[in-house]
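Here the complex is missing a single protein chain, while all its other protein chains stay put.
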Amino acid sequence: MSAINVTIDGIEIDVAPGTTILEAARQLDRDIPTFCYDPELAPNGACRICVVEVENARSLVASCVAPVAPGMIIHTESERVIKARKGILSLLVANHPLVCITCERTGSCKLQDYCYRYGVADSEFSGEVKELPDDDTNAFFVRDMNKCILCGICVGKCQDVVGAGAIDFTRRGFISNVGPPFEDSIEDSTCVFCGLCIDSCPVGALIPKYGIGRGRPWQVERVRAVCPYCSVGCNIYLHVKDNDLIGVSPVENNPVNRGHLCIRGKFGWDYLKSDDRLTAPLVKSNGVFIEVSWEEALGLIADNFEEIRSHYGVDALMGLCSPKTTNEESYLFQKLIRSLGTNNVDSYTRHCHAPMVDGMMKSFGSAAMTNSIEELSTTGAVFIVGANPYESHPIISNRVREAVAGGAKLIVADPEPIELVEIAHHYLPLKPGSAIALVNAMAHIILEEGLQDQGFIDKRTEGFDAFKAAITKYTPQYAAEFTGIPEEELRGAARDYAAAENAAIISTAGADKYAGNTDLVLALANLALLTGNLGKESAGLYLPYGENNLQGVSDMGALPAVLTGYQSLNDKVVREKFEKAWGITISEKPGQTAAEVLGNGEKSTVKSMYILDENPVSCSGESSETADFLRNLEFLVVQDIFMTETAALADVVLPAAAFAEQLGTYTNTERRVQLSQPAVDPPGEAYPGWAIIAELADWLGFKWNYDGPEEIFKEIASLTPQYGGISYERLLEKGLQWPCPEEGHPGKKFLYDGRFSRGLGRFTAVEYEPPEELLNEHQAVGIKKDRHTCRCQSESMSKRSVINKYEQASKQNVSGN
Amino acid sequence: MERFIDHCCEKCTHTKSTPCKDFVVCCVEGPICHEDPSCEDKRKAIIDKVAINGQFVIC
Partner (left out) sequence: MYEKHLMICGATGCLSSGSYSVEEALVEELEKQGIKDKYRLVMGGCPGFCEVGPIIVVYPDEVFYCRLKPKDMAELVEKHLVRGEIVERLLYKGPDVDVPARFYDSIPFYHKQKFNVLRNSGIIDPESIDEYIMRGGYRAFTRAMGMDPALICEEVKQSGLRGRGGAGFSTGLKWEFTNKASGPKKYVVCNADEGDPGAFMDRSILEGDPHAILEGMLICGKAIGADEGYIYCRAEYPLAIKRLKIAIEKAEVYGLLGENILGYDFNFKINIKEGAGAFVCGEETALLASIEGKRGMPRPRPPFPAQSGLFGKPTTINNVETLANIPLIVKEGGAAEFAKVGTEGSKGTKVFALAGKIRNTGLCEVPMGITIREIIYDVGGGIKGGREFKAVQAGGPSGGCIPAEQLDLPIDYDSLNQAGAIMGSGGLVVMDERTCMVDLARYFLSFTQKESCGKCTPCREGTKRMLEILNRIAEGFGKPEDLDTLDSLAISIKDSSLCGLGQTCPNPVLSTIRYFRNEYEEHIIDHYCRAGVCKELFNFRIDEEKCTGCTACVRACPVDAIRGEKKEPHEIIQELCTRCGSCVEKCRQDCIMITQVGRKADVSN
C-alpha cells in the first residue's frame, strides 16, 4: 500500500498507512504530550492530553489513536489545542495533592513537566479532592492512589504484558480508582511485584519503598549493569547515590528485556547490603573462623595447595567454578587450575543442566540456545512442555504473551494448569513423567498427516528413517495410555505447531526429571528438525538456563575436557595455542567432573577443593554425602559473598565482591555477552573475584599482571573464536551474541541457518519408559518443585533479600501445598 | 392443530430441521403446498381464537 501524505505544523511527511498522528508527529520530532500512551499497549485514548487539531474534524482528535488519512492537516500546538491541554492539566491538578516538595518523583514527573510547559501553576477548580488511603502493606512499594491520574498504563501492563492481572479500574465517576479486586491490598492480590507498573507510572503514585527519602531523581546516578539472578540477563540500571545502591530500574531499549524486569531484578538486590556479607578473609582455627589479612589467607592457600600437590599429585586438586560470577573471573579460575597442572575444573550447577546439554550436543553438535529471546515475540506458534516461564523466566513469559496477542498459537503441556494456560489454545494436562510419549505422538501425527518439512529433512538432517520407524508405534491412542491426553486434542496441538511458519519450543533444564532429561531434549529436537523449525528466525528450541552466567562459565572453559569456547583438550593445535598464550604446559588428561567427584565420596582422589561462589551443600543437604565429602577434605577454600552452608565447612574463606561492585561480562542463555558496570564499592576488604584469583596466582608463582577485566577479556577474545570480535568498546554500546568471530561482526541472532555445529542435524529416536516406581504424590510434587525453579544457587541471595517471603510463597504454590 | 407449528396434515413438512420456505406466509394464508379446506379451517380456528377484531390479521 502506498504511503500517506499529511501535513503536521506546516511540514509535509509521507508515512505508512495505519500510522497514528502521534507516531507521524514523532517522526518529525514534534513533542506531543502523553500520559496514557505506551508503545507496548494498545492505544488507550484516555488522558486526552495528546489531542491535536485536525482541520475539518468535528472535535479535537486524540493523536495517539487516530490514524492518519491522506491530505490531513494537523496542528499540534494551536491555540485551541493549548487551551484544551491546559484544561486537562487544570482538571488533573485540581484532584492531585500538590506535594511536589517531598514527592519522590519531583523532577521526573510528567504532570509536573507538562504543567511547567503550559503554565498551569494551580487549578482554577477548588473543590473536592480525593482522599484515598495509601496501600502500604507490602514490602516493596507504596501505592499512593491520591496521586494517580488514572492513565491506565499500569493496568495495561499488568493485564496484557505480564498477565498477572492484579489490578484494574474500580468504581466510576469521580471516585474512580485503580486497584486489586474488591479493593484488597496489593499484597493479597495476584501481583508478582515485577515493578512494571512502577516503572511506567508517569507520576508519583507508585514508589519503591527502599528509595524513599534517599535521593532525588537528579541526584541519582544510573549505572548500567546485568541482573545477577537468572540466565535471561536483564539489562538494569543501578541507582546510586553517594556510593549507596538505592534502587533498580530496567533499561528500556535493549533486545533482552526491553523495559521489563521481574521481582528478583527489581527488588532482589538488597542482599548486597545484608549483614551477612563477608568483609574479611577468614581462616578456621580450632573449628572457629578468625579474620586474617589477605596475605595470610592467600599465603596459607598457596602453601596448602603446594603441599597437597606434592603429596598426592596434581589431580588431587579441584576447582568448582561459579555459574554466577563474571566471565573474566571464571576464565582466570580455570586458567589457574590448569596452570597448577590439572584439568579438574567444573561447575557444580552445570551438572543439573548436563543432561540437557548432552541432548543438544547429540542433535545439533552444540548446546547453545538456537534462537534469541526477542524472536519469541514474532513466532507463529509456541509449544511449552515441562516449563513454567511465568515463574522461572518471566521475561520469556512476557514474550510468549506478546506472541499470542500477535496471533501465535500457544500449546502448553503440563500436569498443572500453569499461568500461561489461561491464554493457551491447547492445554494438554499430561500425567507427570509422560512427556516423551506425548512428544513422540506429536511427531507421529505430523508424519501421518504429512505436515513435516520434507525439504529440510532431506537436505539438513540424518537418521530420519530410523526415527520414522521408531515413531510408528507412537499413535495418539498408544500415547494416551501414558499421557491421558485424548487423540483429538493432541492432533489439534500437533497441527497448530506444524502449520505455523515459525514455531518455537520452550522447555527447561530439569524438565520432567523422571523421564530423563536427555531423552526429552532429544525428542523435542526431533520435533524441531521434523518441522524445519531450526536455522530460521522465531523458531527453534529454547531451554533457558537457571543461573545468570551458566552459559558464560561453560564458554570460559571451566570444564574438565575443554578449554574456552569448547575447544577440545585433545586437539594438539589448540593446546599449543593456549600453552603459548599462558606460558605453561597444559595436561592432556581430561579432568574429573563435579558429579564424579562429589558423588564418589570417600573413594575420590580429590583431596582439596577451591570452590568459587557455589553452594553444593545447600542443594544436596547438610547431611548428604556431598556435605560429608567436603567436610572431610584436607583443605577447602571457598570464595563467596556470604557465609554459605558450604563456606561454613571451609578452611579458608575469601570475601568476594558482588555483581554491582565489579566490572565484568556475563553471557546470558541466548549467547549474548553483556557488560556490567560497578556501581558501589565492595564492603570491607572484599575484592572483585578476578583480582583475588590473580593475586593467588601470583602467590603460586604465576605472574599475570592484568590491568583489569578489560585486559582479561582481550585475552579471552584472542583465544576464543566465538568471542573473537567482541570487545569492551563494542559492549559499551550493546551486548553481542556469539559466534562473533571478528571485529565488525554483528553477532549471531539465531544459529544453524547454514549448517549445524555437527554438520547435519540428527534425529535420535527415544523410547518412552514409564518410571520404575509408580509416582506417588510426593514424587509428583517433587517434580513440580524441581522443574519450575532451577535456581538453587540464587537462594543464598534471595534468602537474604526482601523478596524471600514472596519467593517462598510462590514455591509453596508451585509445589501444591 | 393448536399452533401454527403443528402440522395441519401429513402433507405439511415444515420442522426446524426440515424447513419449508413458505412457512411464514402459509401460517395465515395456507395451506400453500396443497389444497384442503379443512386445513384452511384449522388455521382459521387458531386465528379466530385470538383475533380481537376484523383488522387483527395483516397479510
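Side notes on the structure shown:
So that you can tell them apart, the chains are marked A and B in the order they are listed, and the count of residues begins at 1 in each.
Throughout what follows, a contact is a pair of C-beta atoms (placed from the backbone, for glycine too) under 8 Å apart; a residue touches a chain by one contact, two chains touch by 3 or more.
Just so we're clear, the structure is a prediction, and the values are computed from it rather than from any experiment.
Within the set A:N5, A:Q27 or A:S59, the residue that contacts the chain not displayed is A:S59. One chain is missing from the display, and on chain B it is touched by residues 3-5, 14-17, 19-21, 23-25, 27-28, 46-54, 56-59.
One chain of the complex is left out; on chain A, the residues touching it are 43-49, 51, 59-60, 62, 65-67, 80, 83-84, 87-88, 91-92, 94-95, 124-125, 127-128, 149-150, 152, 168-169, 171-174, 176.
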